[in-house]
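Working notes, beginning with the structure itself.
A single protein chain has been omitted; all remaining protein chains appear in their positions.
Right after this comes subunit A.
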Amino acid sequence: MISRVGQAACRQARTQLRPRAGPTPVASLSALARLLSSLAVLEQREGKLLGGSLGTVTAAQKLGGSITAFIAGGNIKAVAEEAAKVAGVEKVIAIDNVAYDKGLPENYAPLLVENIKKGGFTHIIAGHTAFGKGLMPRVAALLDSQQISDITAIEDEKTFVRPVYAGNAIATVESSDDIKIITIRGTAFPAAAAEGGSATLEDGVDPKSETSTEWVSENLAKSDRPDLATASKVVSGGRGLKSKEEFDRVMLPLADALGAAVGASRAAVDSGYADNSLQVGQTGKVVAPQLYLCAGISGAIQHLAGMKDSKVIAAINKDPDAPIFQVADVGLVGDLFEKVPELTKKLKK
């Protein structure tokens, strides 16, 4: 009950502080910041904290206000202690229950909702990953809040920026919900420093909700190469590779020569040249590496949506009119079966 009263008081205070019109005075902005309290939802897999999910802490830092991290799963203590060291985190709520290991939204969403209500948080932030995408809308519905997906920037406590139409437009939206449910684009919010913090550990509430869904198995692509979503260099192939054998023969050595992650266009994935999880684009992964080097990719709208924020784009394609050349910083017109092996050989030197 106390937290509910507290929450109501905060809300009232914020409403009064909100200026009627005109630019927000800086003084009241900082006053607002003190009433904000963000919950950064972290991800773990098999007892390891996923570094990529620390972007949620970075986003919370941009909002200002207090930051609590949330983590759940079996044998969570080590992960919670790791999270407590993350710079900027004040508190860590850790729920130790093996039922949350796989992050099934059916039981994870009620868990999160109970802890949000108990803690009176104003902003709930998760990554726009498979985990966040499955979980957060369910949480939002349970809290009767309209989620804001895949944000790339924060303007103030209620105003957020997000790409729409496959990144062909950038929308700024203002939320009127009391509790803001947000997923963030990983490439727009780099992970917070893993060291330097000294948060306190706190037990949360565990409603132990039943779920009618059970996790059966998984088939994850094993690779020694860097993770596609966070790699600083990405080498990507498209339909022009013609077969899986050629894709592996031509693209993988180039990736290894550069120490790059491997990506693919939808055409390459649909034709079976590369695994589904390597698809870059509107409906696959969104990447923004230092270097995105692609071969045999024409550059359809849907593909550009997933890579056009890369720092440098280099493209090899035999069609001089391919749309990819309109965004490429370095374009080479030529046969990829000749040019890519030559490039690989020269890079190795």
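A few points about this structure:
Keep in mind that, in the parts below, contacts are C-beta pairs under 8 Å (C-beta built on N, C-alpha and C of every residue); 3 or more make two chains touch, one makes a residue touch a chain; residues count from 1.
The rule is short, and it goes like this: contacts and distances are computed from a predicted model.
Look at the chain that isn't drawn here: its UniProt entry, checked against "Exosome complex exonuclease RRP41A", "Probable electron transfer flavoprotein subunit beta", "BolA-like protein" or "Ribonuclease", names it "Probable electron transfer flavoprotein subunit beta".
Across A:115, A:145, A:187 or A:298, the residue that sits in touch with the chain not pictured is A:145. Residue in contact with the omitted chain (choice from A:229, A:250 or A:287): A:229. The chain that is not drawn here is touched, among residues A:134, A:207 or A:226, by A:134. Residues of subunit A in contact with the chain left out of this view: 102, 104-106, 109, 129-131, 133-142, 144-150, 159, 163-177, 211-221, 229, 233, 258, 266, 269-270, 275-277, 282-283, 285, 290-291, 301-302, 308, 311-314, 316, 325-334, 339, 342-343, 346-347.
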